[in-house]
Each structure stands twice: as C-alpha cells, then as structure tokens.
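Note that one protein chain of the assembly has been removed; the remaining protein chains are unaltered in position.
Per-chain residue numbering starts at 1, and chain names A and B are given in the order in which the chains are listed.
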C-alpha cells in the first residue's frame, strides 16, 4: 500500500474504534438512566478521554480530539444510535466488542508512538499507550459510579499495555514503527479475543478471595 | 453601560456564581460527613473544576482559577458559611439554585468565548463551554461517590450546552460576542427555571425503564 492508502486506512480504523467506544459509553449511560444529553456526553467521553489524557500529559494541547470535530461527530452518531436502537446495540454486543478491541489496539499503538515522538521515555510511552486505550473506559465507569471494568478483568488494560510496550521496544531496537504498530495491535486484539471467547484472565491475588465475591 | 461597568458587572456575577457553586459542594460534603477541610476542599473543587478543565484543555496554563486567589477566597467563604449555617443554606436551597443557574450560564458563555479566543473549533468550543459550566458539579459528585447529577436530570448539561452553542454559532455568524453571551446566558437560565419550577426534563431512553428505578 502507498502512504496515502495507509493514512486513509488508519483514519477509517480510528473512526470505527471511536464509534465502538461511543457505543459502550452510551449503553452504560442508558442503563444508568442518564437523559439524552448525558448519553451523548458519556459517548463523547469514552471516545476521547484516553487520547485527551495522553495529550495533556505529553503537553500536546489542545488535544487532537478537541482540536478537530471529527471524533465528536462520530461519538454523537454512536450515542444517538444507541439511544434510538438500544436493543439492537445490545444484540450486537459481541461484534461491537470486536470493534472495541480494534479501537483499543489502534489507540494503544498510536498513543505510544505519539508519546515517543514527543520524547517521552519508552517505559512511560508504553504506559501512555495503555492510558490512551483504556482512559475512555476508565472515565466512563467512574462517571457512571462503577469501579472501572478495565482495571478488574478481561485482559483489557494488559492488552493495551502489551501493544504500547511492543511499539516502545521496537522503537528502542530501531524497527520501523509501521511494523511494531501492526504487531502490537495484532497482539492486543489477539489477547482480547482470547479473553472474550476463551475466558483468558490475568491472575488475581490469592488474598483477594478473602474479601468476598467480586464487586 | 460603559466598558468598565460591564467588566465590574461580569466580575460580580462571576463571584455570585462561584459562591453558589461552593455552597452546592459544601452541602454535599456535609451530607457525606466530610470534615471541615473536606467541606472546604469540595467547595473549592466545585467552584473551579470546570474552568480548570477548560483551561488545561485549551492550553491556558496555569488556569485562571489557579493563577489568582479570588475564586479561592469566595469558595472558602461559601464552604465556611455552609459549615456553620447548614440549615439556613438548606432553607435557601431554592434561591441558591437560581444563583447556581446564573453561575452555570455565565461559566458556559465565558467558557465558550474563551475557547473560541484560543482558536478552538466552534463545535468543540460549545462543548468546552458546557464543560466549564458542569465540570465543577461533575467533579463534586464523583468525589462524593455519587453518579453525576448533571448528566442525569434537570436540563443541567443541556442548558450549559445551549449557552455555549449560541455563543459559538454567533461567533461564526459575526454577531458581537456581548449579544450572543447575553442571549446564551438568558436561554440557559430560562431552561434551568423551567426544569426547577415546571419540571421540564430531557428525554430518557425508553429502554432505561427496563433497568429499574433511578439510581
């Protein structure tokens, strides 16, 4: 593929991920009985919070997601679709989770790459890649009064961290970013699929069990 | 009115709004049994969080609310008044809600105007106006372990968004800011009064009802 092709592809994948993230925010907002503006707002927050947190932390202000309205428009579309056709979105929750995994993977690798481009230490760049991916989901759960799902289960944070780490490590070793981003994203999606369809889990402390059933 | 008169008026209205916001933070903190420093801190957070979030996002650091101590002093006064005379503040909760609406309106229109002045896209500037208005209330509820009231009910977020949108639209159409800010703020206050006294509500998804009574 030529450079413009790749840019277009990345842009499409980014849009798909943003849309899937917005669906997850809107779905939770409806469950929590937010009104339509709360639903749209939470859709927007999930779509942009991770990237916004990263950009604020590396000093890239105004954050990309705020400087342009594309992400906002996609998030509104996702929020409105969920508000109007909630049962359909729930019915499609499995496929939507795949799109969500693609968004997570893309946000994590591009987030780590951007942090590196701003001269951030590779170890921290991997963490910032993770935050780019999971920040939206964390903000969603905190605003909805839930303990962040992404920190508890389902290889969510670790899949994003692995993607960021592969990009950061590749950069240290001089591998071209396109390769490491592709590898990192693939590995992230692989981990999420294993978690969703085969029940892979990260270990929980054996002393957690003393504290009763999962919240 | 002359320019200095308007500046003075804006400054007074800003102080009144800050004070009303501080009362709402302190009231919730007392209900949650925070100690006096928790009460003062929550009063401060409600008074400044929206403006601080906006300023961090548009790159105006240190944020205005942090660069000067006026907002801090007003917030302390509001927090202390609530701590010492909680029953009186509760008794006056209706009038305080009107002051709160005035604060919301002012923060939303000045927030949108400031975002525009920093070159932010008008669509996003409207959202940043909303965030300037509702950010304090969101932070208050999250810190007190509640699902943000502003996202759920009472035309709160949408009133702030409408105010921001009127300012952003007016700027696109070349209308002088003073006019659109006045119109936006008036419309925001109107929506809040309709919500408070006539029970106007934004629609909730019909599928929200399947999830039991409001949290």
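The definition used in the following text is that a residue touches a chain if its C-beta (ideal position, glycine included) is under 8 Å from a C-beta of that chain, and two chains touch if they have at least 3 such contacts.
Values in this document were obtained by computation on a predicted structure and should not be read as measured data.
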Touching the hidden chain, out of A:36, A:56 or A:189, is A:56
Would you mind spotting which of B:4, B:87, B:176 or B:199 touches the chain that isn't drawn? B:87
On subunit A, where is the contact patch with the chain that was removed from view? 56-59, 118, 120-121, 123-124, 127-128, 138, 142, 145-148, 151-153, 157-158, 161, 201-205, 207-208, 211, 214-215
Omitted-chain footprint on subunit B covers residues 29-39, 41-42, 44, 52, 56, 61-63, 66-69, 72-73, 83, 86-87, 142-145
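In this section, only the chains that are shown with their structure count from here on.
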When centres are defined as mean Cα positions, the distance from subunit A to subunit B in whole Å is 29
